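Note that one protein chain is taken out, while the other chains of the complex remain in position.
Naming follows writing order (A and B), and every chain is counted from residue 1.
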Amino acid sequence: MAEARTALAEQFEDMPQQLEASRQGMWTFLATEVLFFGGMFMGYIIYRHIYPEAFGAASKHTIVLYGTINTAILLTSSLTMALAVHAAQESRQRALFRWLLVTVFLGLCFLGVKGLEYHEDLDEHLWPGAHFRADLPPQSQIFWFLYWSMTGLHAIHVTVGVVVLSMMARMAARGLFSTHYHTPIEISGLYWHFVDIVWIYLYPLLYLINRYS
Amino acid sequence: MSTMTVESFRPVAQRKPKTYLTEGGRTLSSWLLTTDHKRIGILYLYSIIVYFFIAAVAAALIRLELLTPQGDMVTSETYNKLFTLHGVLMVWFFLIPSIPAVLGNFVIPMMIGARDVAFPKLNLLSWYLFNAGGLLALYSIIVGGVDTGWTFYTPYSSSFSNWHVVTMAAGIFVAGFGTILTGLNFIITIHRMRAPGLRWHRMPLFLWSLYSTSVIMVLATPVLAMTLALMALERIWGLGLFDPKLGGDPVLFQHLFWFYSHPAVYIMILPGMGVVSELITCFARKQIFGYHYVAYSSVAIAILGFLVWGHHMFVTSQSVYAGFAFSFLSFMVAVPSGVKVFNWTMTLFRGSISFQTPMLYALGFIGLFVVGGLTGLFLASLAVDVHLSDTYFIVAHFHYIMVGGMVTAFMGGLHYWWPKISGRLYPERLGQIAALITYIGFNLTFFPQFVMGYLGMPRRYHAYPGEFQIYHILSSAGASILAVGYVLPLLYFLWSLKYGKRAPANPWNATGLEWQTTSPPPKHNFEETPVVTGEPYQYSPEAEEEMVHG
Partner (left out) sequence: MNSTVIPPKISLRIWAALMGLLLLTWGLAQIDLGRYNVVAALAIAVTKMLLVILFFMHVRYNTRLTWVFVAAGFIWFLILVDLSLSDYLTRGVVRGTYPNSFEVRQSPPSTPRPVQSIPKRETSETK
């Protein structure tokens, strides 16, 4: 297939080698991302162990409704991404384009909800520093520092994902992918699922401490 | 025999075969936009030489200041900036890229019989990230410097010091991503791009070392990136995770920092060990003794190296139990290094040894690395470390490994592969002289530091009690000799590019796929993909002795 031949980069011998190399390359990159986020998760674990009450008090001020909605949005976007990959595997160009667009749309929804949430958090004086709410102990500022930096870093990753998937959608609209070649779709999908997994952990750790009291 | 005479007999059409140096263009942009791993290796070589010399100047100023017990040449703040500059540039902008990004980039694809690495464009991006980070680091120095030490301990770095800490941290952050991409590239290249027949257990040991190094790069560097980012955020926003005012723990920074920085020292020695395996086998004309042990010891060092970071924190508020665990694990991590030394020694035994320049560096490595490694065991002993922490003993220990070990191995590898890289031979006699000068200068510089450290001379002090002056004088004298040893190769390598004898494809009669192609190689390395049918290092000292002596 002429299409397949031109998609083969010159350092590779054949398409299966290129696909396997790209897939393993993306997994290696995702391992580095686990360790990158891991530094902050470790900070979270240590300080939650040391200041359980301060963390509980701090977490009460997170907006569970927004957090839960966002979790649902991202989980659904993982489904639509998986459906996009499936469409690519079956050379169904229009379905691929559609599912990519839906995934992008859901990513934008996530960012929108996050924006609303950040706005309310700031109104509630939950930005650590001189103007932090006075009714929380000082160690709660550590929780809120972690909240802003972890969700902020995650939001940056979502944004990058939205941009990448938009580019994929454009390429899909030009009919560049097929059963024989859809490596970029597959590895973008891996990245997007990873971003979902980070949020799967952020949700209970940030929103669901001591919710019952 | 001058090359001019030989050249003039060749018909014009055959005069200059196409090599990677000519194929693909000779313009500046053909180099700056190249995706050829060989050109990228050379780009890295130029870059690290620049950073090395800046850091060496800082070292020279440090050693000049330390000639007298009074702090009379520079202020204490300037002195702090000098050793910080020296540490940051040497660790991140010289040692970590040295063998992997220069020799690894150049040699790995050829050693596995491939046309290039798995992701050539990412390879070029790595070089740009590396230099972007370097520029940020240099900027931090120019605007006034950082005085925290290369370790950036909080709360000094996050709550005091100055804002240049942020730009310096940013520089290391960016360069770190270059390192991550290089490691990623090598891992995938070695997994997926080996020539037919090149099974894992037929790979030269250089590849096992670089593979292990790449795993460390990929798993450790992201944590450094996050740690420096957190420290910088704390500096910018005035609060964060390490601030005691909020109940934060400055020692948490150290846990996160050393989780990376200890494996980083293995990034800085494993490639050297890989080079030494190649050199010892070639210049003793002998199969490596215990191939599997040497191969797996690299993997063991990579894994165990992640479990010992607390030995940098014995004198902090780290718990005694954790200290006990880290001390025990630190003894364990010495074992695979010892295994390598035994195997190299047994390879030399009954080998047919010749003392060309690369071999001199390899032998120097073994001796100096043993000293550095054994003194590491002194430091792994918790009780002894309490006495020796923050003294010159530590400085001597890590310089024996990083300079006596890694830089020596880098020089050895550079000399060994120079004919392949440049197509020229360096002047052998000068090479041997420079190697000897380096060895003498190095020991004179750093051995007195063990003694004075043990006697109590603290590190990072620019003024000190008069009783240590004699050691400092010896050390500074050694440093000036060492400098000569490093400048000489720079000069004769440059000289050889124009006037050196043209190199044959295999000047050392070495085994290994990279020697089966021309010196310098063509752009795509091999005319056809080679097929590997045998074990590596199929040297035979007895057969060669017979050939030589009848």
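Worth a mention:
Keep in mind that, in the parts below, a residue touches a chain if its C-beta (ideal position, glycine included) is under 8 Å from a C-beta of that chain, and two chains touch if they have at least 3 such contacts.
Keep in mind it's a predicted model, so treat the numbers as computed, not measured.
Touched by the hidden chain within the whole complex are the displayed chains A, B.
The chain not shown here is touched by just one of A:L35, A:L106 or A:A172, and that residue is A:L35. Counting the whole complex, the residues of chain A in touch with the unshown chain are 15-16, 19, 23-24, 27-28, 30-35, 38-39, 41-42, 45-46, 49-51, 53-54, 57, 64, 68, 71-72, 75-76, 78-79, 81-83, 86, 89-90, 134-140, 179-180, 182, 186, 189-190, 193, 196-197, 200-201, 203-205, 208-213. The chain not shown here touches chain B at positions 77, 144, 159-163, 191, 215, 219, 223, 245-247, 249, 251-252, 255-256, 259, 306-307, 309-310, 317-322, 325-326.
The definition used in the following text is that only the chains that are shown with their structure count from here on.
Distance between chain centres (mean CA atoms), chain A to chain B: 36 Å.
By the touch rule above, chain A contacts chain B in their complex via residues 10-13, 17, 20-21, 24-25, 28-29, 31-33, 35-40, 42-43, 46-47, 50-51, 54, 128-129, 138-139, 141-142, 145-146, 149. Contact residues on chain B toward chain A in their complex (touch as defined above): 114-120, 180, 184, 187-188, 191-193, 218-223, 225-227, 230, 233, 237-241, 245-249, 252, 255-256, 529.
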